[in-house]
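The complex appears here without one of its protein chains, the remainder shown in place.
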Amino acid sequence: MEVMMKSRKLLWLVTFAAFSIVVALYVFRNGEAELSQKPLARVSAIDSTKCIAPKEFMRANHMQVLQGWERSVVREGDRVHIASNGSRFQKSLGTCLGCHNNRLFCYNCHSYANVKPKCWNCHLSPMETP
Amino acid sequence: MIEKALKGNRSYWIWTVFLVALIASGLSAYYQQRWFGLTVTGMGRDASRGMYTVQFTFFIGVAASVVMVFLRQQKELTETVIVALFMAASAALMSMLFVVADMGKPDRLLNIIFYPNPRSPVFWEFLFLSGYLATTIIAGWAMLGAEKKGVQPPEWVKLLIYLSILLAFGILAATALIYSCLPDLNFWLTAVLATRFIASAVAAGMALLILVTLALKKTTGIDTGKEGREKLAMIATYAGAAHILLLVVQLFTPFYSNVPLIWFALIIGFVSVILLLLPSSKKSEPLFAGACAALVLSLLIEKSTGLLIGGELVPVPLASIVAYVPTSTELFIAAGIWSLGALLFTALLKVVVSVKMEHVG
Partner (left out) sequence: MMNEQRREFIKKTTLGVFAGLGAASGLVPAFSLEKTALPVWDEKPVPGKIRWGMLIDTRKCKEDCQQCIAACHHEHNVPAFKNRREEIRWIWKNSYRNVFPTADIAGVSKEIQNRTFISLCNHCADSPCTQICPTGATFKRWDGIVEIDYHRCIGCRFCMPACPYGSLSFNWEDPRTEIVDPVTAYPTRQQGVVEKCNFCSNRLVKGLLPACVEACPEQALVFGDLNDPRSDIRMLLESNVTMQRKPELGTKPSVFYII
């Protein structure tokens, strides 16, 4: 019983430490050089617990979604995806992979379907990340 | 009709196998280029254009110039029209292949169609060239079919030929625009360039066409007519003379006269034009063929060294001239594309010859 209590305390402690590291990182981020002109950096956090679209839709259409993102970000500067439930996401491969953070997330399915996406010719593949 | 290209005598097959072997070696060289990248060529940051561009420009001229035959609708040239159409198609195919060989990402070729930039002469060039390839090959094929049946070709063939004439001028204009769109290259930034392009293209195209009809006569006995050839020679002579005049004018601009081989090209071009003007060349076939070949050679040299080196290598690196030398990979790929064009032309001519033979026999 006592051991359990101890471990729970430890858990809280570690959680608090993790939280403070995150906060510290956040502060450090804002500490980097900024444009002297407005607008100043106001980087808002994403909520990656939500999905940008239902699983079934993404399974069939993720390539169209990614291609649409690529086009609107690069060509029009439209960088924010607004999901049907109103939550906002940065249009970035990193947004997808920040949540689907299994290294083999892309690879498993693509290798099964024998699809060779060209994304990783330039973008860093999750297979190669440190 | 195409099955007629599959029947032939021994020398026809030796020639075909020779071409196929060259195509195969070109393909293996191209595979190497795809794998390692364009680093296998002699091009680099200071000479970003090389042999492929030269060949592309040369064959675009050859392809487009052939419309001179359609423009002058004379009796002497009616026999030449089909040969000219197929030569235009083969040359257009070759210049398209040289564009593809020059690309870093040929798998994205269709981006030119999917995401066209209407301000870009390169886009128009591509559009006109593919249109030209289609119109010439369809028109030639329809005319051949009509000849086989012994009837007049349908009316729409005439329309296609008119369309191809328009496209040919579009091609030449777009090519010249590409070169003069490059603001820092002083030698290409000249009003003479487009005119000279047309003149040299017509001269080279006509001279090549004469050589082809002579070869056809020698190997198969099918003659498109001496008068026709003389008409072609006349066009080639005038165009060649105009080209030489414009080149001499340009030689007065600084540095251009220092381009290697340009004087050589000028001299043999001059000699060939004089030879074509002489009445004795009309009598002696070897002399006639030699003069035409010299004219083609002169224009090829002028295109490769004059245009490319004159345009590219002097001004860009600012006083540091970097020599461009094509590598063997480049040469093999170029030879492969030449052979592919020659194979297509041979096959099409074989069908032409077979159809004509049927009528003779």
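Every chain is named by a letter (A and B) in the order it is written, and numbering of its residues begins at 1.
Here is the rule we use: a residue touches a chain if its C-beta (ideal position, glycine included) is under 8 Å from a C-beta of that chain, and two chains touch if they have at least 3 such contacts.
None of the values given here were measured: they were computed from a predicted structure.
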Subject >> Options B:78, B:111, B:284 or B:328, residue touching the unrepresented chain >> reply: B:111
**OP:** Using the touch definition up top, pick the residue from B:27, B:178 or B:192 that touches the left-out chain.
**Re:** B:178
**OP:** Name, in rising order, the residues on chain A that touch the hidden chain in the full complex.
**Re:** 3, 7, 10-11, 14-15, 18-19, 22, 25-26, 29, 32-37, 39-49, 70, 74-80, 88-90, 92-95, 97-99, 101, 103, 121-124, 126, 129-130
**OP:** Identify the residues of chain B touching the omitted chain, counting contacts across the whole complex.
**Re:** 36-39, 43-46, 48-49, 99, 102-106, 108-109, 111-112, 114-117, 119-123, 126, 178, 181-185, 312, 316, 318-319
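Methods note: only the chains that are shown with their structure count from here on.
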Original post:
Between chain A and chain B, what is the gap in Å from one C-alpha centre to the other?
Top reply: 54
